[in-house]
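This is the structure I have questions about; it appears just below.
With one protein chain held back, the other chains of the complex are shown just where they sit.
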Amino acid sequence: MSDKELYESAYKNQWCPGCGNFGILEAMKDAFGKLNIAPEKLLIVSGIGQAAKTPHFMKCNFLHGIHGRALSLALGAKIANQDLNIVVNSGDGDCYGEGGNHFIHAVRRNADMTLLVHDNRIYGLTKGQASPTSARGMTTPMQPDGVIAEPLNGPALALTMGAGFVARGFSGNVQHLSSLIQAAVQYKGFSVIDIFQPCVTFNRVNTAQWYKERIYELDNTDSRDDFHQAMKLAFETGDRIPVGILYAKKKQEFISQIKTLEKGPLIDRPYDPDRLGKTAQEYILS
Amino acid sequence: MSDKELYESAYKNQWCPGCGNFGILEAMKDAFGKLNIAPEKLLIVSGIGQAAKTPHFMKCNFLHGIHGRALSLALGAKIANQDLNIVVNSGDGDCYGEGGNHFIHAVRRNADMTLLVHDNRIYGLTKGQASPTSARGMTTPMQPDGVIAEPLNGPALALTMGAGFVARGFSGNVQHLSSLIQAAVQYKGFSVIDIFQPCVTFNRVNTAQWYKERIYELDNTDSRDDFHQAMKLAFETGDRIPVGILYAKKKQEFISQIKTLEKGPLIDRPYDPDRLGKTAQEYILS
Amino acid sequence: MDITILIGGAAGQGIQTIGALLAKACCKAGYFAMAVNDFESRVRGGHSFFQIRISNKPVYSPQKTVDLLIALDQNTWQTHKQSLSEKSVVLADEDFSTTGQVVPVAFEQLAKEIGSKLFVNTVAAAAGLRILGADLGTVQSVIKDHFSTLKPELLEKNLDAAQKGFEKVADVSFEQQPLTDPSVPKGNLISCAKAIALGAVAADCRVGAFYPMSPATGIMQHLTELSKRLDLVVEQAEDEIAAANIVIGASFAGARAMTATSGGGFCLMTEALGLAGMTETPMVIVNAMRPGPSTGLPTRTAQGDLRFAIHASQDDFPRFVFAPGTPEQAFEQTRKAFHLSEKYQVPAIILVDQYLMDALFMLEKPFSIDTHVERFIVADEDMPDPKNYERFAFTDSGVSPRALPCRGDALVKVSSDEHRPDGHITENIDIRNAMMEKRHAKLPAMIDELDEPAAVNPEARTILIGWGSSAGAIKEATKRLRDKGLDIGCLLFSHIWPFPATAVGKVLQNNPDRQYICVEMNAGAQFAGILKEYTDIVFSGYVLKYDGRPFTAAFIEDALKEKELA
Partner (left out) sequence: MDITILIGGAAGQGIQTIGALLAKACCKAGYFAMAVNDFESRVRGGHSFFQIRISNKPVYSPQKTVDLLIALDQNTWQTHKQSLSEKSVVLADEDFSTTGQVVPVAFEQLAKEIGSKLFVNTVAAAAGLRILGADLGTVQSVIKDHFSTLKPELLEKNLDAAQKGFEKVADVSFEQQPLTDPSVPKGNLISCAKAIALGAVAADCRVGAFYPMSPATGIMQHLTELSKRLDLVVEQAEDEIAAANIVIGASFAGARAMTATSGGGFCLMTEALGLAGMTETPMVIVNAMRPGPSTGLPTRTAQGDLRFAIHASQDDFPRFVFAPGTPEQAFEQTRKAFHLSEKYQVPAIILVDQYLMDALFMLEKPFSIDTHVERFIVADEDMPDPKNYERFAFTDSGVSPRALPCRGDALVKVSSDEHRPDGHITENIDIRNAMMEKRHAKLPAMIDELDEPAAVNPEARTILIGWGSSAGAIKEATKRLRDKGLDIGCLLFSHIWPFPATAVGKVLQNNPDRQYICVEMNAGAQFAGILKEYTDIVFSGYVLKYDGRPFTAAFIEDALKEKELA
């Protein structure tokens, strides 16, 4: 069975024709297929937004939660069952706006999961307001005089918070993106890919063409473990924008540092009334 | 009148004897005195925590709000009355934990105000849980096996979000801290000082002695407008830790970019029924 | 005359443009109109529709039966054919069997003949206008008017498209042809989103802060539009928590300020709501409700957050809750919310819903702007001793003189902890009790500020009770049932909290064998619960709806019949 069929969702897609999200969906299917993660072994967690609808359009287990909170839901799931393969699909608004606080702290924790930020630099589902990554000066019905704030640089933010795996991808380059997703999923720890994703309906600035004129692929065989070098790459956002792995370095993963979790998934442990009873009795007296 | 008297609060201080907060309070009084900002011309906004109690202990206007939200309150006040001199006192938990999202977006906006983070690397008022800046491995009653997550680096985070003025201070060096506060307040835009502040009650790791052994003062006459250089300074957190201005560069301030605010404080504009009536009538028809 | 036109298609096909064109033309021709906007939570595709009701009498709610159906896709006629009657006319791109008359119009093909399927709108609009009785000249002038900003060659193409649409249906006879018989326009079409934004600026709102959320975004969109020409700044925040706190900060500094959101965002604002309550800082929050729980049905309508709005945030403090049901009320109550929020230094919540936000209603009289806006702010000059100013001074009314920070010698000190009159933290029992009582002391005067509920036939044996947006459909159902000979009336609340309990007795005339029926758009009969708590009304039944679509009079009638209540 081809990956496309294997992960085919019976549910009808709701994105606009031509949306960059389709490329991301395709790259995900390709990557999971290559990694041999069956739909039944995949948990996708998402927030709310166009990006966050992704798991509906793919065969998998999913928790399509509330706006901005996917990373917290994912962390809870991971603590309960560390064997889960968790991928989080989030938007630039979902992840860096409403969910900004969880993003920075998720990076600090470094729990093993992969975050894909569909970065269309706009609020898509709510019809075209500026997002934290919108370019300065971009006008929208809500920002008639143009965006004032400095755009948030997701990869740089992740790096500063101590991320071990940071990449940039482009929805228009499915094979390359698939290779990034594969590397990210294989990374033991928290991995982030900020994915340039044209929104054909609301973002008339950062179009597919705009990206094609600017992006260049980094050589993935180069080692990328220099923090300050990675920061420089992350801030290359002008005429030339690198896509690829910006940084990859081994770091101690979160789950592996929790003593209680050394014995495997919490949910696999049987209920143990004897130990409980003893502990409770002693604790009452303490 | 000495600065101490000028800013003396009639309200009794509630901090623990020996707390680093006293040094910060003193430095603030000294700085405002030197800057000639009278108590009546000063608005302090704060969240909740020991740090956030600061304005009670000083003569000034204040809005002692809710946990983590001081920067949003401050932004609202600034938009309404751009003439306000706003200083925000926040804790490491208040600012980087509960308020993390507002911090990163406040930096992006660059509204003219000064943020003082009393960074005691602990939750003081709630009696000693780890904070986002607590050292890895530090144990507390709530982290009996030690803190797992990477400590959050406030100055680096501010830099990455595009801050134009970033400094580090130490509560134990009042004069130096005062000079930083003066520079920060004079900076036109969002200025941040992350202040090392020993918590004598709950943080037994980062004591005054600990800091004294490590910190060194940067020469404030050096120009500090190199971003990557500043990042390197921000990440010097080992045996040698620089205090002083890490970065200072002119950036376009927020208020000055809002057309409507070119004419001065919003609250100074008279009610204008004619313009309103005309606008409303036309708008109904549009 | 009372006809309903439904234009349906996929999101992105421009059905709202077609709808707006038809509705405007009818208004211009002197008819009353209202329109409902129905769409899914997606940007392209799926099914959406715009439903216009036109009458020579005022209309306040949608109708069930569709007289003219303009179906831009198959989905539309399949979905709506059960709403057609014998007399209905359907314009659809293919023929199908139904009650009523189908006129096949190959919208897309005709549009493409002009040059692009983008002209579908114009083809359909022109056809619709023709059916409603417009002659070619009228159609052309409507089109010209609507596309006045287009380049000449594009306008020309649109006129060609209009002619195609017009000709295609030239021979169709439709029972009602309002456009053949124009009279003086009765008013303008307006949504409650627009009315709220206008109410805010009429109250001299200076700061808006928001985070986008359907169906509240429209309000902030209108406010942003208005901010281009007024002393008003609208800021998009990073989240709803920030938005609410920006509002409080702005208000503290002296600007009237507001935010608008929906349930999920309101959740995130509840802590700030309490901050406003405790610090006695004015604040206006609009909660534009949509069906939940949680994300629910993001683009649909509900009245499910009533209890939540009344009780949100920890512990007790006074607040206002308004629930307008028309643009007039939306405007008036928004203005009132700002006024009262500032007068009593309490937060005010305006509860509306997606139906109100996105529907269009007829506004007969233009909104009036006051010559003067009363502010309730003191300055040094008003104080005997500014240096000893106390922000939370005890007063009989519970309202303390409110000064602004950094405007004089008076220091403004405000804390979310329980505080002394001077604003500093206290743990003292007596001060705590006195402060709690001070805040609650405002309640009697607050209740007195509120309007009594509106009543229709308050003497009737059966009384329907409703609130907010349901009022229109309830009023109409009442009228229809009275026309059928039923002894029925209704009681409609738009001033909700503090609950005007005694007003209920005043408005309703006694009737010994009365039956009460609550009509609301939620599953829990939430408003009925409040009446049970505060009055001795006993309900004989409920008409509840929670499918996300607005009430129609017919729905209420049917529900009453089914429950044998009418």
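Just so it is clear, A, B and C label the chains in written order, and each chain counts residues from 1 on its own.
Keep in mind that, in the parts below, contacts are C-beta pairs under 8 Å (C-beta built on N, C-alpha and C of every residue); 3 or more make two chains touch, one makes a residue touch a chain.
Please read all numbers here as calculations on a predicted model, not as lab measurements.
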For the full complex, contacts between the hidden chain and the displayed ones involve A, B, C
Out of C:Leu297, C:Val412 or C:Ala553, point to the residue that touches the absent chain in the complete complex.
C:Leu297
Can you say which of C:Gly165, C:Gly263, C:Gly398 or C:Pro550 touches the chain missing from this structure?
C:Gly263
Which residue from A:Leu6, A:Leu35, A:Ala135 or A:Ile258 sits in contact with the chain not drawn here?
A:Ile258
Contact footprint on chain C, counting only the chain that is left out
40-41, 46, 241, 262-264, 266-268, 270-271, 274-275, 277-279, 289, 291-298, 300, 302, 304-305, 307-308, 310-317, 415-418, 425, 427, 429, 432-433, 436, 439-440, 522-524, 526, 529-530, 532-534, 546-549
Absent chain, residues of chain B that touch it
14-17, 48, 50, 66-68, 97-98, 100, 123-127, 129-130, 132, 141-144, 201-202
To test your reading of the contact rule: which positions on chain A touch the chain that is missing from view?
11, 39-43, 45, 48, 53, 55-56, 59-66, 69, 72-81, 83-85, 101-102, 104-105, 258, 260-261, 263, 266-267, 269, 271-273, 275-277, 279-281, 283-285
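The criterion applied here is as follows: only the chains that are shown with their structure count from here on.
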Strictly by count of touching C-beta pairs, the top pair is B-C
If you average the Cα atoms per chain, which one ends up farthest from chain C?
B
Taking the mean of the C-alpha atoms as each chain's centre, how many Å separate chain A from chain B?
31
Counting only Cα atoms for the centres, state how far chain A is from chain C in Å.
37
Which positions in chain C are in touch with at least two other chains?
225, 238-239
By the touch definition above, chain B meets two or more other chains at residues 101, 104-105, 258
